[in-house]
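Every protein chain but one is kept in place in this view of the complex.
For reference, chains read A, B and C in written order, and residue numbers begin at 1 within each chain.
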Amino acid sequence: MAGNEYAKPGEFKPIDLLAVAAAREVNDGEVVFAGTGLPMLAIMLAQLTTSPNAVCIYEAGSVDGRPISLPTSVGDARCIYQASIASGLYDVFGQLQRGVVDLAFLGGAEIDQYGNVNTTAMGGYFGGKRLTGSGGNPDINALAKRTVFIFVQEKRRWVERCSYITSPGWRIPHWPSGEFVHKKEVYGKAFRGGPSAVISNMGVFRFDDDGVIYLDTVHPGFTPEQVKENCMFDLNISRVSGETKPPTYRDLELLYNVVDPEGIFLP
Amino acid sequence: MAGNEYAKPGEFKPIDLLAVAAAREVNDGEVVFAGTGLPMLAIMLAQLTTSPNAVCIYEAGSVDGRPISLPTSVGDARCIYQASIASGLYDVFGQLQRGVVDLAFLGGAEIDQYGNVNTTAMGGYFGGKRLTGSGGNPDINALAKRTVFIFVQEKRRWVERCSYITSPGWRIPHWPSGEFVHKKEVYGKAFRGGPSAVISNMGVFRFDDDGVIYLDTVHPGFTPEQVKENCMFDLNISRVSGETKPPTYRDLELLYNVVDPEGIFLP
Amino acid sequence: MGKPQKVSLQEAISLIKDGDMLTFSGFTIWRRPMAAIYEMIRQGKKNLHLVEVNGGTHDDMLIGAGCVKIWESCWVGHELYGKIGGNFSRKAETGEIIYEDYSHVQMLYRLVAGAQGIPFMPTYASLGSDILNPAYDALGRAGLRDGSNPKIPPKKYEMFKEPFSGTEVALIPAAQPDWCIAHVNMVGSEGTVRVFGQKYSDEEAMKAADKVIVITEQIVPEEFIRREPERNLVPPYLVDYIVELPWGAHPTGCFGSYEADGAFINEFFTKTRTQEGFDAWAQEWIFGVKDHDEYLNKLGASRLEKLRASAALGYSTKVKRGSR
Partner (left out) sequence: MGKPQKVSLQEAISLIKDGDMLTFSGFTIWRRPMAAIYEMIRQGKKNLHLVEVNGGTHDDMLIGAGCVKIWESCWVGHELYGKIGGNFSRKAETGEIIYEDYSHVQMLYRLVAGAQGIPFMPTYASLGSDILNPAYDALGRAGLRDGSNPKIPPKKYEMFKEPFSGTEVALIPAAQPDWCIAHVNMVGSEGTVRVFGQKYSDEEAMKAADKVIVITEQIVPEEFIRREPERNLVPPYLVDYIVELPWGAHPTGCFGSYEADGAFINEFFTKTRTQEGFDAWAQEWIFGVKDHDEYLNKLGASRLEKLRASAALGYSTKVKRGSR
C-alpha cells in the first residue's frame, strides 16, 4: 500500500478524517492560529504534508513552535520548543487584530447555520448548563481571515440559531441594539472574513454569500440526506460536490506515529 | 576637611550645586524618572548619599540600572548594567502612567511662573527658532507625582508665560478650548501632582497653592533681588527661607571621582 | 514604593481580605499559584472577586470551596484533564456565584488598560458575540454597577464610533485588582522577577494589580538575576511580598521546572463534580495537610521527580500522558 493511496472504509476512524480534512484547509505559507486538540493535529499534519511553510500560533504566546512532543494544550511547555517567539497573549492577539492571521482552527459545543458558535452555556445564559466559556474563540473567529470549525455532529448541537452566540459567524447581533445583520455591517472597515468551513464527522460544510451553511462534501459512508437529518435546521444539500477524500496511508502513519504517538487526542 | 563639611565659595562650580541641590530632592526609596545630563548626576549622587534605595528609570527602557560608567544618554548601553529590567518605552511609560513614579528630573529651554516649560520652539511654533522638541518631558511632567526642573537661569528664558508650552506645569491650557486653568481641572481624577521645585544656578524655587513659583532658597553669592532681576516676571521673593546649602566635600568627591570621573557632564 | 518583604505563605495570604479583587499568573493549567489557592481555602476567604484573563484548576477549586462571589473572566476548565470547570459550572448553574463573561482579548485588555494606567482599551475583538448582549451584564443585573465598589466599572463596555476611520469599536474598561498572586520561576534577593518560557499575561496582571504577591520556585542572588535584565519581567518595587516555595504551582505545570500533574488534576475534576465530592477531596488535600511541606510529602518525592522538567526541554519526558 503506497503512502499516497487513500485508506479504505474501516481502515480509519472518524477522528482521523476530521484531522485530515482540516489539514487540507491550510495553504502553504499561511499563518494559522490553532486551539487545543484536533486543531493541533490538523496544523501539525498540514506542516508535515502539504504546507511545510505554514506557521502556527498558539494563543498562550508561542509563535511557530516546532514541538517534538505533542502539546496537551496551548499553554504547554512543549509549544515553545524551537519556536521563533515565546511571548504572551498581548503579542499574539495583537498580531491577530493587526491582520496577520490567515486561518484559524476552532471548535465548540453548539453551531448554527450562520457559523455562530456557542461554547458558553447550553439552554440559556442564566440557569442553563454552563460550559467552559469563550476563551479566545470569538476573538480569533472575529479577526482571522478564515476560520475552520472542527465539530462533532450531534443533531441537537447543530441548530438554526445558537442559544448563546459566543463566537460570531456570518450573521450576528449588532450590539447594543441586537439587530441581526451580516458580519460586514458590524465590522465595517475592520471586516476581514469569517468561517470558511466546518468539518464534522459526517461532512465538510461551507458558507454561501449570504453566510448560510451548505454541505460541500460528504464523508465516506454517509449520504447527504443522513447529514441533513443530523441538523436541527434545513441544511442546503443542493451544492454537494462529492465525497470527502479519505485519509491517505501516509496521513494515518504521520498522525499515529509522528504527530500523536502517545495517543493524547487520537485514542 | 571632613567629608560632611560644606565647601566654601570658590571651591565648587555652579553646576555642582545644581546637581547637589537636585539630589537633595530625592527621598530614599522613591522611584525616580530621570532624563539625560544633570538629572543623571542628581539621581546617582542621591543614591550614593542620602537615598541608597531610590530607583532610577530611564525612558528608553531601563529600570534600576547600576551603571559603573556614566551613560551619556538614556538609550546608552551603560544604563542596563546590573539593571533590574531592560525593556522599552512601553514598559516604563506605562509604569509612569500607572502612577508608579514619585519624582522626575527634567530640564528645558524656557520656563514660566507656572512651571510650564518649552523645549520645542523659541519665538513662535511656526517660524521661530526650532529646538529638539518634547521628547518625554511633557509625559513625565504630566504623570509623575513630583517634578524637579533643573534650569540655567537666563533672564529671557524665565518668562511670564511660555511662548510654547511643551511640558504642562500648574496652570495650563485646557484643550481643545485653550482656557487657561489649574492642572487639576484638566486632569480631574487622573491628577497626580506637578512641578515641586525648580533648581537654577541662582536658587531653589517652589510653587504656592495657586501654582505660582516663588524663591525658596538663594544660592551662596546671590541675593534674592539679583535672582528676581533675572526673571522676566515679578518673582515672589517674600518666602525665601535662607541660603541654599553648598555641596559637601563628600558630594564633590563623589561627583568628580565616582559619578562623572570622565568629565562627561561636569567640565 | 517600598521594597518587597519576604514572608511565609500564611502571612502573605492573611493580608487578603474577604471581598478583595484578585488576579493570578499563568494560563489555564500552567503556572498557577496553587499553594496560595490551598492556603486561601484553609484560611476560609469569602466573597472574593476574581478578574482574570482565563481560569483553570485554581479558580475552579477556589469556587468549589465557596471562597468566590464574583468571577469575571472568559474560560474555566482543566484542558485535557477535565473538559469543564465542574465546580464553576455547578455554582454558576445554581446561581451561587456571579459570573461576568468577557472574551480573551477583552479580559487581557482590561488588565492592559489597568497596567498602562488608562481608563479603557478599544478593540474589534468579539464584536457580535453575546458577551456584549446588554441582557447578559451580570454585574449590572446584580446592581453592582452603582459606583459603590470602586473596582467595578459603571458599564461592562461601551460601543464607540471612533473619529479617525469611522469604525465601531468596543471600549473595555480597565481593571486594577487589589491583588495579583503570581507563581514564577525565579526571584532575585531584592525582588526582581523572572519567568521562564511563555509569559502568558503575567506582566499585565502584575502591573495592573495594586499589590503583588510573588511565589517563587527559588530566590537567587540579585546580582545573578541582573546579569540579563532583558529576561526579567518586573522590578522589585512592583512586588510587595515574596514567598519562596518550590513546587508551589503543583498540580499545574511550570515551564522549565515541572510538568502539569495531569493525573492529579483529572482526579480533582472527576471527584469534585458534586459539592460533597469537593468537600471530601478538600478534606484530604487541603484541610488534611497543614501546609505546603505536608502537601509535598503527601504527594511523595518519586511523584515529584517524575514531573521534574528536563533541563534541555523545559518539560518532563517521564510522564505518561496519553492512551498509548
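The definition used in the following text is that a residue touches a chain if its C-beta (ideal position, glycine included) is under 8 Å from a C-beta of that chain, and two chains touch if they have at least 3 such contacts.
Here the structure is a predicted model, which means the values were calculated and not measured.
Undergrad: If I consider the whole complex, including the chain that's not displayed, which of B:14, B:52, B:221 or B:261 touches that chain?
TA: B:261
Undergrad: Of the residues C:75, C:124 or C:295, which one touches the chain left out of the display?
TA: Per the contact definition at the top, the residue touching the missing chain is C:124.
Undergrad: Would you mind spotting which of C:141, C:231, C:271 or C:308 touches the chain that isn't drawn?
TA: C:231
Undergrad: Touching the missing chain, which residues of chain B?
TA: Counting only chain B, the missing chain is touched by 36, 59-62, 69, 72-81, 86-90, 93, 96-97, 120, 125-139, 142-143, 164-168, 172-176, 178, 183, 186-190, 260-265, 267.
Undergrad: Considering the whole complex, not just the chains shown, which residues of chain A touch the missing one?
TA: 29-31, 53, 55, 62-66, 80, 82-87, 94-100, 102, 143
Undergrad: Name, in rising order, the residues on chain C that touch the hidden chain in the full complex.
TA: Contact residues on chain C toward the absent chain are 117-124, 153-155, 158, 162-165, 167, 169, 171, 173-174, 196-197, 199, 230-231.
Please note the rule applied: only the chains that are shown with their structure count from here on.
Undergrad: What topology does the chain contact graph adopt: line, ring, star, complete, or other?
TA: line
Undergrad: With contacts counted as defined, which of the two, B-C or A-C, has more C-beta pairs across the interface?
TA: A-C
Undergrad: Can you give the whole-Å distance between the Cα centres of chain B and chain C?
TA: Once rounded, the distance between the two centres reads 40 Å.
Undergrad: How far is the middle of chain A from the middle of chain C, if each middle is the mean of its Cα atoms, in Å?
TA: Chain A and chain C have C-alpha centres separated by 28 Å.
Undergrad: Send over the residues of chain B in touch with two or more other chains.
TA: There are none in chain B.
Undergrad: Do you know which chain C residues sit against two or more other chains?
TA: Within chain C, no residue contacts more than one other chain.
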